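Structure in structure tokens, see below.
Showing just some of the chains, left in place.
Labels run A, B and C following the written order; every chain starts at residue 1.
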């Protein structure tokens, strides 16, 4: 594994000369995750997965992007959202630049829901240029979450600042979690929730959706293990493709 | 000082309610700096200055951008350049988002030459929207560099991977510097160097421009002290404006 | 139900004055579907669902868009692909225009895989403008397909010109299907199929993925019934939201 932030230009040349083609980029977000989790929750989670993938697949780890498309939570203090176009442009530039240095298999580990569309759009654009990108959205997380979860989700498939996400930050950056502030919130959702984009601060007051209190670092480790295994399996197929 | 990556949404609300309006963003680069310095050199330097400014002026520290516009060095392995439009878009989105959270005085500490134009263009666009941005390009560095420098610069005002920049990384992240690989390079410049944009790998082989060998951490500390003092003075005027 | 193509301006004014707010737009594609199905397969299917939704929910039926984003099949003769930006622009313009006429609940019935990203991006943009769009991608089709299918799919979830899609065209436009030319093709997929965008003509020769021979109009009717029921249920939630 080569961590690019700390590597020199000569290190990259040697790594590529030795056959290294895989680069891994975490894209997170700076957005409200309730009173107990840090704004960088999505970045922390994505970065850990990206680092693990780079380690297990001998990839080059790119510096993470600490911002994402977070229009949905931009009504809460502290959320700073990129436009979809900016997220797409970042992915295009970084993948093209990595490929120009010989790192022409790029995995993007995405930690934020809002980034999905612009990253998928970038992957499509890059495919048309002949460049290969794999975007990972925490594969395996849904099943692993069902297995560890003790609290009910606020909505099907929603893991925002509740037991699951809190467990993952407890496992990775416990010093940034203030469990004494963790409070559940189960908002009433509009009848068409999930069918169209909504701004979440119109629905819930705290930016917590569910109950973070049963979260533990041990659950977080189990979740990361599941996601990383699933991610590595996909990356191996991608690299072989 | 409030470090946003580790803060919660509630922390931001309280900080702003208490009168906090200043946010500080470092924008660096991932680019070749010879065989002895890390690709993230510009980010390391900008981030340290941004943190010091945030501390001394009680600002909110935004997560750094670890990429920049580095077309000029994009011919060396490991440089991954953003387009000028992407740098501009990042600055626009982040400043608008910070202002929406109440942080409506944004200082951008820029660590990379290529970012100057797009960041200045963003500041101009934002001014037309009524938003206030101060872009700092290491104020005071030129004089401080003249005072500490023992080696000749490769070209007037050029500090790329030589004594000055190496000293600053030695002061901030010595574990990433490999002085045993530090070698001087004084390329022959084209007669019109400085008059138009050039790609540096056509001029120098190593991405070192000058002599890094006299660099010391102590010189780096003096350089940082000078730049941070000058930066704080400008930020104080900016905040008062 | 008001079919806009045949309605006059006065009809629209009366429909809206009587409380009509729902508009339904089919977006299809012109793309290769093997030697036995017409290029307009996706449009035919989407248009039938859109019409049924408009009928059952008393909506205004917009004229269909007969083109879509079909980069993936653009290597086969007859495919004419829009760029993602064009699909997005069409959706933005039409939804804004419908809303300006008072039809401010717009359902888009999408018949083409490649349209998903740009239509979702449009829905996100429109939400930020306060406009409501529901994009339907044949809800309920996967389960219904499993229930009727006699042939194996070429890849999980892939319904391109095989039994399922052929059945739906047989049910809607049998005069355009030439079953005598229907031949199965089960290509060897690259190991990373599904992980990144691919151009299908590099994988399969005929643009058929699976076996169309067991297709029947009766199966098609069952598939439509399932999708239309699921679609109407979502539209009712959307209209109530």
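One rule holds in what follows: contacts are C-beta pairs under 8 Å (C-beta built on N, C-alpha and C of every residue); 3 or more make two chains touch, one makes a residue touch a chain.
Being a predicted model, the structure only gives us computed values, none of them experimental.
**Q** If 3 of the identical subunits are displayed, how many subunits does the entire complex have according to this structure file?
**A** Full complex, one repeated sequence, 6 copies overall.
Note that only the chains that are shown with their structure count from here on.
**Q** Is the chain-to-chain touch network here best called a line, a ring, a star, complete, or other?
**A** Topology of touching chains reads as a line.
**Q** Using only the C-alpha atoms, find the rotation that maps subunit A onto subunit C and quote its angle between 0 and 180 degrees, to the nearest 5.
**A** 180
**Q** Which chain's centre, taken as the mean of its Cα atoms, is farthest from the centre of subunit C?
**A** Greatest centre separation from subunit C goes to chain B.
**Q** Distance between subunit A and subunit B based on Cα centroids, please, to the nearest Å.
**A** Measuring from centre to centre gives 26 Å for this pair.
**Q** Roughly how far is subunit A from subunit C, centre to centre by C-alpha average, rounded to an integer in Å?
**A** A distance of 31 Å separates the two centres.
**Q** Using mean C-alpha positions as chain centres, tell me how far subunit B is from subunit C in Å, no decimals.
**A** That pair's centroid distance is 49 Å.
**Q** Where in subunit A do residues touch two or more other chains at once?
**A** Residues: none.
**Q** Taking the complex as given, what residues does subunit B use to touch subunit A?
**A** Contacts found on subunit B: 4-13, 16, 30, 32-40, 43, 62-67, 74, 76-83, 85-86, 89-90, 93-94, 97-98, 100-102, 176, 178, 181, 207.
**Q** So in the complex, the part of subunit A that touches subunit C is made up of which residues?
**A** Of all residues in subunit A, those touching subunit C are 71, 84, 117-118, 120-121, 123-125, 127-128, 132-134, 190-193, 195-199, 234, 237-238, 240-241.
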